[in-house]
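Pasting a structure below so you can have a look.
Note that one protein chain is taken out, while the other chains of the complex remain in position.
Chain lettering (A, B and C) follows the sequence in which the chains are written, and residue indices restart at 1 in each chain.
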Amino acid sequence: MLIFEHSTPDRRAFAQAPQHSADTSDIPDNLLRKVPPMLPEVSELQVVRHYTRLSRKNFSIDTHFYPLGSCTMKYNPRAHRLAWLPGFADRHPLALPRFSQGIMSCLFELQEYLSKITGMAAVSLSPMAGAQGEFAGVAAIRAYHASRGDTERTEFLVPDAAHGTNPASAAMCGYTVKEIPTNAEGDVDIEALKAVIGPKTAGIMLTNPSTLGVFERRIKEIAQLIHGVGGLLYYDGANLNAIVGKTRPGDMGFDVIHMNLHKTFSTPHGGGGPGAGPIAVSERLKPFLPVPLVIKKGEAYEWLLSKDASQSIGRLSAFMGNAGVLLRAYIYIRLLGREGLIRVAEYATLNANYLMKALEKSGFKPAFPARRATHEFILSFQSTAKELGITAMDFAKRMLDEGIHAPTVYFPLLVPECMLIEPTETESKEQMDIFVQVMQRILEEAKQSPEKLHEAPVTLPVRRLDDVKAVKQLDVVYNDSL
Amino acid sequence: MLIFEHSTPDRRAFAQAPQHSADTSDIPDNLLRKVPPMLPEVSELQVVRHYTRLSRKNFSIDTHFYPLGSCTMKYNPRAHRLAWLPGFADRHPLALPRFSQGIMSCLFELQEYLSKITGMAAVSLSPMAGAQGEFAGVAAIRAYHASRGDTERTEFLVPDAAHGTNPASAAMCGYTVKEIPTNAEGDVDIEALKAVIGPKTAGIMLTNPSTLGVFERRIKEIAQLIHGVGGLLYYDGANLNAIVGKTRPGDMGFDVIHMNLHKTFSTPHGGGGPGAGPIAVSERLKPFLPVPLVIKKGEAYEWLLSKDASQSIGRLSAFMGNAGVLLRAYIYIRLLGREGLIRVAEYATLNANYLMKALEKSGFKPAFPARRATHEFILSFQSTAKELGITAMDFAKRMLDEGIHAPTVYFPLLVPECMLIEPTETESKEQMDIFVQVMQRILEEAKQSPEKLHEAPVTLPVRRLDDVKAVKQLDVVYNDSL
Amino acid sequence: MPFIPHTKSETEEMLAAIGVSDINQLFDEIPDNLRINDLPGIPETLSELDVTRLMKSRAAQDEAGLCFIGAGAYEHHIPSAIFDLISRGEYLTAYTPYQAEASQGTLQLIYEYQTMMAQLTGMDVSNASLYDGASALAEAIFMAIRLNKKSTSKRILLPANVHPHYRETVKSLVEPQDILLTDIPFDPATGRIQIEALQALEGQDISALVISQPNFFGVLEDVDALVSWAKARDILVIAVVNPTSLALLKPPGEWGETGVDIVCGEGQPLGVPLASGGPYFGFLACKQAHVRQMPGRIVGRTTDVDGKPGFTLTLQAREQHIRRSKATSNICTNQGLLVTAATIYMSLLGAEGIRRVAASSHEHTVTLRNLLTAIDGVDLAFSQPIFHECVLRLNQPVKEVLEKLAEQGIQGGLDLSPYYPELGQALLVCATETKTKEDLEAYSKAMQAIFK
Partner (left out) sequence: MPFIPHTKSETEEMLAAIGVSDINQLFDEIPDNLRINDLPGIPETLSELDVTRLMKSRAAQDEAGLCFIGAGAYEHHIPSAIFDLISRGEYLTAYTPYQAEASQGTLQLIYEYQTMMAQLTGMDVSNASLYDGASALAEAIFMAIRLNKKSTSKRILLPANVHPHYRETVKSLVEPQDILLTDIPFDPATGRIQIEALQALEGQDISALVISQPNFFGVLEDVDALVSWAKARDILVIAVVNPTSLALLKPPGEWGETGVDIVCGEGQPLGVPLASGGPYFGFLACKQAHVRQMPGRIVGRTTDVDGKPGFTLTLQAREQHIRRSKATSNICTNQGLLVTAATIYMSLLGAEGIRRVAASSHEHTVTLRNLLTAIDGVDLAFSQPIFHECVLRLNQPVKEVLEKLAEQGIQGGLDLSPYYPELGQALLVCATETKTKEDLEAYSKAMQAIFK
């Protein structure tokens, strides 16, 4: 039932608004609203009950194992609630700096930590998610070229395995996107790369480890090639969880990287967001960082704004990005500390490799069996699809019935019938073993009674939904009783 | 699965304890523990996931209609979280009064409000639930008699409809309990009462409206009778929700009353508690109130403790009772205010009478059809039990399948196959209508396919549990892996 | 190991199963010259207790008394229930609802949100959120340019009285695509868009006009006239609005004869804490005909194989994960949790509740304005009607006045001089429903003391 269906005219959660209607007679009548919007008219209990019940229809980290590849769904330490302390939650974004030293000190330190973790020269925290970080990074590269009068570079290279945000972000910066193919081992096809680079090359966007769950071994060579033709390298940090404390994008030769704080730094993703996508840059891109930055003058923290950053690509949000998310990432880093951060990559990788090995033994097909898994790995269901008529999606849906959130399916696009599995370091060996048992059970079912997979899920609030109808008979707002 | 079954040696939520083990070498070895207790060894994620999932096996106000008679399960305004403000949550109970004026002012005002609502002379907030309030009230009566040298009063009267805590509390105060029968209309059998009262009568405990969901109309007469023989009257305030702002126990002639703040004043009951059971007394019982009390001297609030209250029955808890619950009740009263409190009884009674009428029309049997329902009412399933073999319990269990928490069954004990239904004022007319539909549907089922009721519930985490086995093969701690 | 459940023996068992002897061996595909073994400069691990102390001490530095700053972020009462509900793990720790059947909670909620936003703005459809108000305006501009087939200029009229940070953000985001932003000056007497400046553009190829209602100065524009002007010239109209105002003011869907094409804005006033500027959420609504050019996620209602209604992400062919470099936007992660808060907020308050919040905030600002302008040296900057925010002109440097007010525990507003030097010593103030009569008087008294 929709909240609107609980609605009755003249009902309201009366304690929540001013008790008396105030005077607005100074506003000209022609600017006033005549017919009120049809919002729900419900009591406080109805609201609480509705949204409590609704929440129970979600899978989440707190309720289910959620090995959604590329999304790093690990435990979100509940200490993140410290970001709600009144000093933080009630602070107006335009408060005077002298009432902002608390948060500014956290942000300043976060800039420092992130630049150390990535091996970069400087950090801007303002991008509000990975995709905005990508925009910012590519825009910085663009500004860099422009600043040198280097205006003929119109192409950005993106491997075919890349996340959709990569080409979209490059395009938003006005670049033409060139796709680079992947070789059978999951690495960038270097010959193909050589064939396309040249004076038009503004740069390349890479994820390393890539979205294929393998580490790009020839990264240094790629960096040399790109730099050789005057291009710059962009690092999509979505997979940073695989390498924190083990290797640094800065050392690999990257010029700019974004980090998804909601992934590696475990800020809660809230069913779609918020995230944060700070970028870190090499020395040469420093002048182009988006504002605001936090700088330290003597003992005081100050904002660095556009007027003092003439080459900056500018502002990306009305205020300071997703400041609250930044605070949560700061808390996370302080909780884990140096030793704890290094362990992240170690145990994320341990879980992934253990799981890949066990699944391979159980008859599943890793996409790159000869490779070490990073923090995630891909299974391909191409053979099951051919032989049993069971797709990766069928498998995924049946997993939901087993109380496990399905891994990412059909991404990256280039592996047919793929499933991208990322257990994360906060899940236990028991959970890995349970996962394997579930997969075995479903595989058995796929052979014995495939209809169970086609019909899945059967234990959830709804069964498989008609996505085609959702597009054809577009129904995106409720109108019935309104 | 039990939390212990997730346990693995040497695992822990490491962020939650001091990182280094401290020095305790000054404690003699013979006083130290040699074998650690077998507590769970689990990660923070495992704990959060386990207890999140576990919670989802509960019905609650926030998730379900919960018309549990006598328990007043109404909406708990979420503003109660203000009681967690650091000044309140972090305050040590023995902090100096000058750092306690905030909470003491709230408690002082709460004392005032409760005495106004009940029509009594003074209030003590310290009893920690209704039952402790009963003890305190009866103990105050005992102390009163003793203070007058009136030591032959050994009997306390309790109607047969009373809640079990009433006779138990009287017994805890050293009294012999005499049961008073109820007449066919649900009132105290006054003739029977007259027959037992006398010089041994210390007092009587009454609930008005009674647990039968009707108002005791001859209360004044009863008060005269009891007072006439030198006894005092105790009011069990569990049903105060039915009369706030409509009538006052003080005016009825009662000498002491407890209030269940977790009922009428809507503090969350937390799956069993906490509650709070303040008592209010008439002028003559004032000296006997339990301590601590809050008094005001000039502008400052002070504690009144035993040393300044020589006749007090004393202290009932280590500190100030369930102080946090008292704060929540204070918040509730401030939110509702004068007008809001009066509406409580009005709409609670409206819902109950509407529901009783509608159910009667649908073929159900109110226990007292000729009476006005108060905030609750009783149905008797005696005829269904006889004719269809369907008990009140069968009905109750089937209601769970329909997503409604069952009303109270088999209490009060004197109505056979009874169901005590209390919708409360915060539930809507729609919810009343849905309840009626559900009841009709189950009644139909009882006639068509009674096995469905015997087998219920079938949609919950477990089906009907074996209570006899629970007693015979007593298993109250987990031992398997420990 | 904080947050890692592996015991020593489990780790060994797992390494053995993989066939390596040491956990570091798992990184053997990383070339040796790229390997590091430490993270110097990152502080040691702290327990939750220590982090709590640390954060409490930092937060305590930022507690700053009564806030009269608005300027795009507004202090409103946030119902207690919101915090408890959005803290539920099921909302808080879910990812984007890629598996619809396992995400009906979030999906239905977004569908309800879309409906509420469409109602509030008077438009047909809404998306599931963008990052914030400023970036939402940039997305609206991209959208308008895609939509306006009659225009080839990629030229946008962006009045100077739109929030200066929005204008900065728009500039950063749209410039790489060679979009032309044309400033429209405001009337120095009224603070409103200068109609003559628009008229001067007569006959030129223009893709869209942006209108902020109220504008950054809190001043109300003559929206009907502006929309009619633009529509008559095939110029698309983008409205930037404060959602709280929409329960009181005429919604963009009704401006002029036809309503505007796209509405966007900052969702923060709907139940989201100030929190230093984020996370908030941007909203975007438009006419039905434009839905396929709308960026961001959209949830649709459909049915399952049994015909039971359910919710799913829809129109995904617009999005980057399918359309890649041809997508309507690069946005992926958005601001779901804040949408959750806003949806609960709108449910709790309803139309009448939000109208009261708007009216009460407005009344408080008017009262404050009257109190302050009664002081010698404090004047009103603009003559026009306002909504819940206004500009004062002082005869003293605003920066110093604000510092002095701060000493009295009052955050007196925003100093406009860095943004609009042409306005002289201008101060933007706002008093929402959270302020009491005593608060307003406290401000006025403190101001009196400074100006006497």
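Basically, contacts are C-beta pairs under 8 Å (C-beta built on N, C-alpha and C of every residue); 3 or more make two chains touch, one makes a residue touch a chain.
Just so we're clear, the structure is a prediction, and the values are computed from it rather than from any experiment.
Asker: Missing chain touches which shown chains?
Answerer: A, B, C
Asker: Based on the whole complex, identify which of A:Thr24, A:Ser43 or A:Thr391 touches the chain you can't see.
Answerer: A:Ser43
Asker: Determine which one of B:Ala129, B:Ala329, B:Ala367 or B:Met439 touches the chain that has been left out.
Answerer: Result: among the candidates, B:Ala129 touches the missing chain.
Asker: Write the list of chain A residues that the hidden chain touches.
Answerer: Within chain A, the residues touching the omitted chain are 8-11, 13-19, 42-46, 48, 52, 77-82.
Asker: Mind pulling the chain C residues that touch the left-out chain?
Answerer: Answer for chain C: residues 47-49, 52-53, 77, 79-80, 84, 87-89, 433-434, 436 touch the chain left out.
Definition applied: only the chains that are shown with their structure count from here on.
Asker: Among all chains, whose Cα centre is located farthest from the one for chain C?
Answerer: So the farthest one, by centre of C-alpha atoms, is B.
Asker: Distance from the CA centroid of chain A to that of chain B, rounded to the nearest Å?
Answerer: 48
Asker: On a C-alpha centroid basis, what's the spacing between chain A and chain C, in Å?
Answerer: Each chain reduced to its C-alpha mean, chain A and chain C end up 20 Å apart.
Asker: In chain C, which residues are in touch with two or more of the other chains?
Answerer: As it turns out, chain C has residues touching two or more other chains at 1-5, 10, 45, 47-48, 79, 81, 83, 89-90.
Asker: Identify all positions of chain A at which a residue touches two or more other chains, and write them in rising order.
Answerer: Within chain A, the residues that touch at least two other chains are 11, 44, 48, 52, 56, 61-64, 75, 77, 79, 335, 426-428.
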